[in-house]
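One protein chain is absent from this view; the other protein chains keep their places.
A, B and C are the chain letters, set down in written order, and residue numbers restart from 1 in every chain.
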Amino acid sequence: MTGPTRRDMLLMGSAAMLPVPAMAQETPRRGGVLTVHFATEQRILNPSLQASTGVYIVGGKIQEALLDLDAQGNPVGTLAESWESAPDGLTHTFRLRRGVTWHDGRPFTSADVQFTAMEMWKKILNYGTTLQQFLEAVDTPDAHTAVFRYSRPMPQGLLLRALPDLGYISPKHVFESGDIRQNPANTAPIGTGPFRFVQYERGQFIIAERNPNYWRENMPYLDRIVWRVVGDRAAAAAQMEAGQILFAPYSSLSIADMQRLGRDPRFEATTRGNEGNVRTNTLEFNFRNPVLADIRVRRAIAHSLNVPFFIENFLGPFAKPGTGPIPSVSTDYYPGPDMPQYRFDTALANRLLDEAGHRRGAGGVRFTLRLHPAPWGEDIALWSTFIQQSLGQVGIRIEIVRLDAAGYLRTVYREHAFDLATGWHQYRSDPAVSTTVWYRSGSPVGAPWTNQWGWKDERIDAIIDAAATEVDPVKRRALYADFVRAVQTELPLWMPIEQIFVSVFNRRIRNAGNNPRWASSTWHDTWLAP
Amino acid sequence: MRALKAYLRSPPALIGSVILLAVLVMGIGAHWFYPGDPLGLAGRPLQWPGQNPRFPLGTDSSGRDIAAQLFHGARVSLLIGFVATSIAAMIGIAIGALAGFYGGAVDTALMRVTEAFQTLPNFLLLLVLVAVFGSTIETVTIAIGIVSWPPVARLTRAEFLTLRTRDFVQACRVQGLSDAHLILREVLPNALPPVIVYASVVMAVAILLESALAFLQLSDPNVPSWGNLIGLGRNVLRTEWYVSAIPGVAILMTILGVSLVGQGLNDALNPRLASGR
Amino acid sequence: MTRLLVEHLTIRLPRGADRENAIEDVSLSVAAGEILCVVGESGSGKSVTASAVMGLLAPGLAITAGRMALSGEELRGKSSEQWRSIRGRRIAMVFQEPMTALNPLMTVGEQIGEMWRVHLGLDAKEAARRAVAALREVSLPDPEGALRAYPHELSGGQRQRVMIAMALALEPEVLICDEPTTALDVTTQAQVLALIKDLQRRHGTAVMFITHDFGVVAEIADRVAVMRLGRVVEQGTAREVLTNPRHDYTRALLAAVPGLHAPPPRALAEEAVLEVRALTKTYASRGLFRRRKPVRALDAVSVTLRRGSTLAVVGESGSGKSTLARCVVGLLGADEGEVVIAGARLPPDRRAASRLVQMVFQDPYASLNPRRRAGAQVAQGPIAAGTPRAQAMAEARELFVLVGLDPESVDRFPHEFSGGQRQRIGIARALAMKPQVLVADEPVSALDVSVQAQVLALLRELQERLGLSILFITHDLRVAAQLCDEVAVMRGGVVEETGRIGEVFAAPRSAYTRSLIEAIPGRALFGA
Partner (left out) sequence: MRVLRLAGRRLAASLPTLLLILMGMFLLLQFAPGDTVDALMAQIGGGDAAFAEEMRRFYGLDAGIAAQLWNYLLRLATLDLGFSAIYGKPVATVILERLPPTILLMASALSFAFFFGLVLGVIAARRVNRWPDTLISTLGLIFYATPSFWFGLMAIVVFSVYLQWLPAGGFSDITQSYTGIAAVLDIARHLVLPTLTLGLIFLAIYLRIMRASMLEVLSLDFVRTARAKGLSETRVVARHVLRNAMLPMVTLIGLQAGTMLGGSVVVESVFALPGLGRLAYESVVQRDLNTLLGIVFVSALLVIAINFVVDILYARLDPRISSES
């Protein structure tokens, strides 16, 4: 019973990347319960307070954002009907949709937008705080118009690309009194979305049902959505096969199970619908360790890792070699592959290490480094083992230090007690949202997934700041190209692998994956065939 | 001597010793059988046993040779077993001896501590110790040792309580010998046999605890332990179930060996059978 | 009419035992209304014979020859089903250890009632009624109360009466008693022996009574069979065997039985080496819930031991004699009063006290550390007191010779010595510290009669040679009479009577002492 080799999997898998011709127009069927695998429980479910895929998978169906993305990945209005920006990028006006009500019956107005933007995005929402750093005020000339005013130019492209993830609106009348973080609505969300919250049993399940007076006519099609909490990946795969779970989002199953279910006619394993959620595997260097401060050592390390072999044999068809911090999927800002790359060349690696003065000592070991892998994600564990094995070949002994989530964050991002670290960098459709912060110096100690490498480059900082406020899209794209070329040359950290999250659907689900962030979006048009 | 003869005659002891010997040979001879680094990249990952002659037992999801990890893993499991058991034995015997010999307030206090350790679920305490002190192989072994001493303490205390009032101990007291002499030279040698037999149980538990920790991804990743291999195999359980099955069988056989040897020791050292008045 | 007949019975021992057969060519018979006493030392095969007759042979033992018949009916070869209907109904047995012979978790009533319910199928109420009658017949106080009581709530003597009631419940043809009174106090023993004789006479049961105590034989036996190493060496009526034994082994055994007549009184030194002044000790045993009423083990006890002489402290179990011994040695602290040795109070520091007083213990198998060599255990005291190791070991060899042991055996382990030899090692260990006073707590009661005599002789000889002053604790007045100059009789923590042993045993002043003397089995034969 030997599975097919990885190569033919690659061929079959890539087919899934091409846009699938729309199904023959079947008439959507009303009713049915969509069960979703909920891998890690979240503390709160309110997407306007916490920006993470774990929250969107639930909150994204109950609350709605100003904008969402359409099938081609362009911004489309949800709570906002139309919008226009001033040429200087300082004011952006949104015309809000009329006749929309919250689940508790109260009307949706611009006051809700103002409160959410100023009290939540600007003060609490992770990544929102940096994005809305220069937001001065939100004017509400009438109940259905919201005018965002900034003290420094906010490129319209950046704002429109960021709002689908960082633009969820919460009801002002629920959150205005008391501490926003403690508000019970955070675990029993009230929104304008197609599904109303019913019940949350910790450690077991979350249930939401159809919102009868949803503003889109006779939608949603589904009666109910049930999110089942299953921590163990193998158990979740077994429950999918037993039909107890219909959809496993964001690569929540193990790589082997995703491919196995992909081969099963009842299921489809694809990256379709996740193009908006790209992540790259990182290799972070700590410059406080003098050995790594030497550019030749960093380059030698890069050259000693056979990335294509690792991807083909360990990650399967859902990953491909990365070319830099901005992934190929980002049509607006991807600078193309002809950037400085580090192909697999152990001879070159050894020569660079010799040049750097690290002779091979006892047992052929030049020096020892600690590697801190992030304790989530099966691919991170495989990648850190592969690093240990590969660097061992060029005489660098790697000691993997396994910590749990809290320990990892404090050790790497607060105490900087690491040599190498590896984890995920999530690209959120615009470099300024959560990518350039990995390189921009000056982020406070302890802030995870930011530049904590003890490294600073004036020139790169300048490019980042300029690009962040450059209104002209063409100039902005050129600036980011310079940014990528600079960081790929200097190599403060390396992003060799690009992966898109994988969704595993039961084929009974129709209209699945019909936009680049489908798993996080509202599912108003999703329906279940019998 | 008599106990050895009795030990070799009891069938469980023989089978147990053979199994344990095999595991010992695997552990000690690991570098001879599989010289390379067992965690090194040996070939394409997830090849079935027998599919590739170079890997009789196949490869795991990190492309490592399972057979190599089995041999090197034997060394790790036995090491953890022995070291953790000796830690547990040392703490257990010390506390049990003092509590059993002196009784009164000393006994109550020490028993409160033992009860505290036994009331608290030991795996939970193990989780906390590993979370606090990190999961290198040293901390894992010490943590297991710290968690498994209470039963040894209880057993030693029970033995000391009965032996302390025996005539030959009273005779030594009357001869003016110090408490230390009484504890170490008079009572302890007679209290040890059941404790030694119980050590086999502690060792079995220690190996199981390490594999459970590794299964929850809390053990030392730089060490080729069987538990790590089972944990790794968990992600490919449905397709390549052999990755978890093979180390599982290895753990089962080792503990079987250890328990059988323990049973054999019990028959040999058990006063009722051996001396027989 | 012969109830029980045993002819040429031979039972093989499993391989590796010290001899080939447990018993060889044993022929015995017990007629109705007759008590046959089977007497012999431990290892003589008397208990094996009893268990063979009951069909309860230990696993590993097999009957290889001979036959057994109950009222003419052949027993050997009976199926286990047939044996079940015979046991308890036609042939019953009473065992030695009353403390462990009854099921601790079942009431006395249930355990006796079982006999009628199983054998005769009576219902619980009828069985209970008969049980009360049976308990009254064995003159147990408050039979109704005893019915609901659990075994641990009764004394040793009461439990033995329950066993007898249980055995005789179905009026068996043969009753086998395997040393039923050995574990009892001498007064209780006398009552139980009288009870067995009376019941046997009234029911005409054939009784096979196994014992190692010739006194008991003299007290109760109609006929006697003497066994040695598995063979019956002599058999006859009690009078013949006890007054003119034909076999020299019997003659030796009879000679070893200590009589009550004390050797002529010796001149005693005036100086008191040990004075116990108004010693009081209370045990407040703490139950799980509340304090039980405090038990007064010693109540203002005062005794004096003259240098070079032996003072016997006699009394039944619970009289406080052992507590006294432990207080004198310093193992137990007393609440009030003091222990004075050679004029000075017993120092609390154990090392200092070890040069003044030493102790010999009762159980030979528990008094030596099984895991250490004999010589080392004798020499360890002096070594701890500062004597160099080589000299201490040399002294130990001399002491081994002194107590009659081969000096080379200092390197052997305890399990390689017999019971008697271990007691000699215990004595050597005590003497190694050259104490002023030697306390001997029941040193010979766990030994066979013949070995008992040798150890007593050794103590007498050592006393003369070394001028030892011995405090001798025992429950057996006859043993005390053989060795001690003076005696102190204790009861309930109080000294009833003291004086020269000859005078006290000849004309006891207190009624309790008189009852103790009269309770000695076979007093007429071996007595005054």
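Note that in this section contacts are C-beta pairs under 8 Å (C-beta built on N, C-alpha and C of every residue); 3 or more make two chains touch, one makes a residue touch a chain.
Treat the numbers as computed from the prediction; the structure is a model and nothing was measured.
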item: Displayed partners of the chain not shown (whole complex); value: A, B, C
item: Of C:87, C:136 or C:475, the one touching the omitted chain in the full complex; value: C:87
item: Residue among B:23, B:57, B:206 or B:251 touching the omitted chain; value: B:251
item: Options B:127, B:171, B:188 or B:265, residue touching the unrepresented chain; value: B:127
item: Residues of chain B (touch criterion as defined above) contacting the omitted chain; value: 112-113, 115-116, 118-129, 131-134, 151, 154, 204, 208, 211-212, 215-216, 230, 234, 237-238, 241, 244-245, 248, 251-256, 259-260
item: For chain C, residues in touch with the removed chain; value: 54, 56, 80, 84-89, 92-93, 95, 97, 100-106, 114-115, 118-119, 150, 152-153, 163, 166, 287-290
item: Interface residues of chain A (partner: the chain not displayed); value: 33, 35, 40-44, 50-55, 124, 126-127, 129-130, 181-182, 186-187, 201-205, 207, 226, 228-232, 234-235, 238-239, 241-242, 244, 376, 403-411, 414-415, 426, 434, 443-449
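Basically, only the chains that are shown with their structure count from here on.
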item: Distance from chain B to chain A - Cα centre to Cα centre, in angstrom; value: 45
item: Interchain centroid distance [CA atoms averaged], chain B/chain C, Å; value: 47
item: Numbers and ranges of chain C residues touching at least 2 other chains; value: none
item: Multi-chain contact residues (two or more partners), chain A; value: none
item: In the complex, chain B residues that touch chain A; value: 37, 39-41, 44-46, 48, 51, 61-63, 131, 134-135, 217-218, 220-222, 234-240
item: Chain C contact footprint on chain B (complex, rising order); value: 166-168, 170-178, 181, 185-186, 189-190, 275, 277
item: Partner chain B, residues of chain C touching it in the complex; value: 329-331, 350-355, 357-359, 361-363, 365-372, 377, 380-381, 384-385, 415, 426, 429, 433
